[in-house]
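Handing you a structure now.
In this view, the complex is presented without one of its protein chains, the others remaining in place.
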């Protein structure tokens, strides 16, 4: 199409693609992101280790949720199989970095970049293997078939005790060693929790930026096209099979990475961890955060990770609840009920999720000196 | 041969439990396009309720009362929690049903107490000679009950006014609405029916040893069943449930001898393997219909 | 943002590091010249008997709502509350009273949650009076060792024999199964044994013990893994019925056990079942499987049931008026004794710091269980091999008994367990 490129007086449109298509294309976005990064970097010196560990776990969950969001939120393929891919990553990472002489399989490769990448790749490989079945299915069929993966995976992990340690016994998680420094051990300057928090934060930023790049690229647009109207997408030249498989591969890669890191904070995991509930939690993260946005996935992951802690704190301000373990409604049952109630209420009030709330807040401030 | 027949009937017995559960899932799915993850909680609640009622009003009375009470409970949940979500993305609604499941199950657990509770059924573990094989009476009762329930449901959907309305809604919500059918009532009724079916299934599970708080896990077996049968097909749900039960049972009996390399208890995941195989050939399940895409 | 400004903020943050609340407290001088650090306060406990005394906080992490062991966890937790109240009523320990109510957390039997709630409370407690489950406890074990935080398990796995910070009581599953097989071989003439068990430390440990004993005696042995869930027992039942062992060692949950026993009997199985204590629940006596259970089932146990006449049992029943009898209470009560002994020892050493409590544990050559375990039990100073407690008991179902079982065989040690070299956890 060859038409003169400078008709009419709209100079900014033609000089600003680069800026318009930039990563953080507005001033408020840059200001917010910068502010959040500073807060995140200051936090480990402000709050206690138990909260840091929780946040570190939340950051890892966010990496996993971003992955699920790519296949589910962007490409529209609802997967309940995320726990399976998390497990693949967790066992790849743990086996590669575990001691060679231990009770369970280990290769002694403790360098974090190596086992982390390997975990992602192995999980992605499984994603690609599964995809040919998955691309033929839609909606709930796909959801339940991927759920089948979780059950079959659980069976394999239960049986393969030399890898997993067996149910109820388990094995140590991956060993986080970076340039010869064990990050899961206190050293003179930082506690283990501080180090792991910072590690997970940096990794989240890296994987978040990469994912953001992907979804604003032609690949990301193709995912969205497949999600919104797959037949129309194919008619304009998007190879449905290729992009569905790609979405599964990328999603599984993220799941593998997250899985390898997920239990590093805990240091220990067993095959029972990778069940339907875990998959459902990740779906909840994506939906509560807001499907189809990277920041939504992060918010959702933090929300779901912190929710149990919040529900543990809430009853302490309600004086009529006793701390007894018995009784018709104990404080512990109240916590469990609150978890369910908060999810219900939240989704009824704001079905577009935390990202929806954020958009509303942002729109409210639109007239603020920062013009959006 | 006895061994095979026994295994088969056990499979059909537990399979009929899965069928009842699967019917509930499919009824809700057909009218609302949502998979209700609250079904496990209703199932547990039904069994617990029967354990409280049966000493007072006899087992059969307790089952009937419990099925109605759980149906009303499910209907209430639909009216209060799910109603505001009509028209919202189905997966968001599905997550809400998980919230419902947590709440109902935790409250129900509080009523189980420390001891395993009994539902007080008259069959116990008594056996009867059936075609030359000793089979437990309760399995035959389960199979018969499921058959009766299935026939009743089919008659209901075919001949009753409200049943026809439900089918209309399942076929096309907007057209049904235009025909003056109250789609809201259909949603509520489908939840009620599914709740009642879940309660019945819960009681059957508990006939062997009693009610403990892990009972709800059985409900997950309905998931491969509905996929095998096809999400939109009531008949498929019944067949899928029976297939899952039989596959599980036969694998339990024979896999150890014929394919030990599959690992112990492979029978419990065999339905999922079967489901994957079926979907490779038929992506819409055995009885599901392929949608024709229109541009 | 300029690099300079970022740098300034980072420096500020580093300075703030010193303001961050610490997780451990520096040792200090407490009441009566006793050295204390974390989890011990000069202020009285929230529900103190004597407001002038200080308070020792103990944590509880248990399976209180949704997990598979809730029906044991709740009585264990309540029983320990009563146990420590009795200690307080009798004057506390070293000028302190003990609180076990403020830091109670639910782990939902999930290792990750277990770790999270442990991290939440660990700064405020001196020790754990209960950490339920072994995969859950293993998830915090490195931290327990590092802190050091002495803890009382609510499980009987043989792993604990090797962990210094863990104060186990009674025979572990491995030893219990050895004794069971020895008993069955000698008293019942059993020739073949099958272990039907859940996967994991609980079932695997018992199966390992049964196997060791069976091999030593030249009995045939079969190992069958099953999964919890009433509809999931088909494979196990098929195995029992087709292999027809003389004895089945069960390590499952109560309803699983009832399904297996009931259905195997219905299909003509005539052999015996002996289950470890978590296979039992008094509610089973009302189940359809009750006739089969009464005919075929016995229960092995690490100690004696609720209605036993001993000083400890009597005190327990008195401290828990009006409850439904359940041996979860018995277990919680027995498990608390070694921690009480350790605290008393530490107090008399004038060192109630965490390290001081661990040091006191190592000085315990025996614990006074007030007759609930035989004298000599509770040796934490010797090597695992020497300290291992090797006696267990056997019960049978009985409608008349408060918890549904009566004693068949008092504390005994079979020949296998007696000679057993305990070098590592049996299931590994």
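First chain written, first letter: the chains are A, B and C, and each begins at residue 1.
As a convention for this text, a contact is a pair of C-beta atoms (placed from the backbone, for glycine too) under 8 Å apart; a residue touches a chain by one contact, two chains touch by 3 or more.
Operating definition for what follows: contacts and distances are computed from a predicted model.
*Asks:* Missing chain, UniProt name, options "Dihydroxyacetone kinase subunit DhaK", "Dihydroorotate oxidase B, catalytic subunit", "Multicomponent K+:H+ antiporter subunit A" or "Amino acid/amide ABC transporter ATP-binding protein 1, HAAT family": which is it?
*Replies:* Result for the unshown chain: "Amino acid/amide ABC transporter ATP-binding protein 1, HAAT family".
*Asks:* From the list A:137, A:200, A:224 or A:265, which touches the chain that is not on show?
*Replies:* A:224
*Asks:* Consider the whole complex, including the chain that is not shown, and state which of A:109, A:246 or A:278 touches that chain.
*Replies:* A:246
*Asks:* What chain A residues would touch the chain not displayed?
*Replies:* Residues of chain A in touch with the missing chain: 1, 3, 5, 7, 10, 13-14, 17-18, 21, 23, 210, 213-214, 217-222, 224-225, 228-229, 231-240, 246, 250, 292.
Please note the rule applied: only the chains that are shown with their structure count from here on.
*Asks:* With chains as vertices joined when they touch, what's the shape: line, ring, star, complete or other?
*Replies:* Shape of the chain contacts: complete, all pairs touching.
*Asks:* Which chain lies the greatest distance away from chain B when centres are computed from Cα atoms alone?
*Replies:* Measuring from the centre of chain B, the most distant chain centre belongs to C.
*Asks:* At what distance in angstrom does the C-alpha mean of chain C lie from that of chain A?
*Replies:* The answer is 36 Å.
*Asks:* What parts of chain C, by residue number, touch at least two of the other chains?
*Replies:* Where chain C meets two or more other chains at a single residue, that happens at 65-66, 74.
*Asks:* In chain B, what residues contact two or more other chains?
*Replies:* Correct list: 106, 109, 264-265, 268.
*Asks:* Where on chain C is chain A touching in the complex?
*Replies:* 1, 6, 9-10, 12-14, 16-17, 19-21, 23, 62, 64-66, 73-74, 77-78, 101-102, 104-106, 108, 110-113, 115-117, 119-120, 122-123, 134-135, 138-139, 141-142, 198-204, 427-428
*Asks:* Quick check on the complex: what are the chain A residues that touch chain C?
*Replies:* 34, 38, 41-42, 45-50, 53-54, 57, 103, 158, 166-170, 191, 263, 265-270, 272-273, 308-309, 312, 323-326, 330, 332-333, 335-336
*Asks:* Would you mind writing out the residues of chain B in touch with chain C in their complex?
*Replies:* Interface residues on the chain B side: 6-7, 10, 14, 17, 105-106, 109, 112-118, 121, 123-127, 134, 136, 205-210, 212-215, 217-218, 221, 248-249, 251-253, 255-256, 264-265, 267-268.
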